[in-house]
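One structure is given below, represented as structure tokens, and several questions about it will come after.
Missing here is one protein chain; the remaining ones are kept as they sit in the complex.
Right after this comes subunit A.
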Amino acid sequence: MGMKILNSYRLSDFYEYVDETLDIYSKTIKVKMLKNINISDYTSSKGLKKLPKATKNAIVSSIACTNNILTEEEKKDLGIFVGTSLSYVEHGLQFMSPAYESSPRLVSPLMFPNTVLNSISGWISIVLGSKSINTTINTGQNSGIDALKVALEFLHSKAINKALVVVTEEIAKSVVESDLLSSNYYMEDTFALLLTLDNDDEQNFNYEIEEIYSKYVTKDKFLQHIMVIDEDFPDEEKNAIYGFWKEDIVRNADYYFVNDINMLSCTSINQFFHCIQDNKYDNIIISENNKSGMFSYLKVRKNVRKVKNE
């Protein structure tokens, strides 16, 4: 049974970018930074203004994705799953800067929690009032897809009946440095997806995530897997594959695309959003890899029952 997408929210659909450049190791990196958001426009919760950008963006996206959809009571049982990769490096730098400037006796105890890897999912649960499962997944570039996979499995186990998956990245000099300057062009964003397995209302969603694959495996094995999926695409349907590979292996997909802007773990989720917003494909494969030998994909299917009734 697939996960139905009850609601989705992409921060960059509502907030503008600012173009900036970062000079690192004699290299100039272009970055599209999201404008800073005034979090008090979204919540009256205290102590949020000085949170790191990735955390604030995740909170705002979570509120926007769940408000008017879930009751306060439903939010208590909501599972929170965050995918993120290198933002923690910047949060560590912000915390440690007073230690380098003068003394570790002057580091801020208020900023220390930001350095703990689960602080983003923790803050979301505090602001939304979720008392259920709460985790942050960090598997590099694959973090977004892996967070979806963990959510899917907890939904299947019936530990929760709704999941909020949030994928967020903050781009800063320290982040690009730890990404080994792997791209000349980075972009920030944050995504939120409200998901369920419940099938009460067949009209209430456009797409469902049918399958999620994530493995430490050789690239050849992974591409063989993709080729099989590609071959199985029905001819009469419109199919899209987002991939990272250059090999000519995709034959049946109507649309195969790659992206040259690095959004870290948001990269693949961004492509996923493009596809579901376009709303013109019946089958979508979104794949990703994290350079540690971990490969993943999402297999997404249009809600055929809804289409039939339209």
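Keep this in mind: contacts are C-beta pairs under 8 Å (C-beta built on N, C-alpha and C of every residue); 3 or more make two chains touch, one makes a residue touch a chain; residues count from 1.
Just so it is clear, contacts and distances are computed from a predicted model.
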Protein name (UniProt record) of the chain left out of view, among "Beta-ketoacyl-[acyl-carrier-protein] synthase family protein", "SDR family NAD(P)-dependent oxidoreductase", "ABC transporter permease" or "Stage V sporulation protein AE":
"Beta-ketoacyl-[acyl-carrier-protein] synthase family protein"
Specify the residue from the set A:178, A:206 or A:252 that touches the hidden chain.
A:178
Which residue from A:137, A:209 or A:241 sits in contact with the chain not drawn here?
A:137
Hidden-chain contact residue, picked from the options A:37, A:86 or A:226:
A:86
Thinking of the whole complex, not just what is shown, which of A:6, A:22, A:58 or A:107 touches the missing chain?
A:107
Answer key for A:156, A:219 or A:251 versus the chain not shown reads A:156
Missing-chain contacts on subunit A, rising order, are 25, 47, 76, 80, 85-86, 88-89, 92-93, 95-97, 99-100, 103-105, 107-109, 112-113, 115-119, 121-123, 125-126, 128-142, 146, 149-150, 153-154, 156-159, 173-174, 177-180, 214-218, 221, 290-294
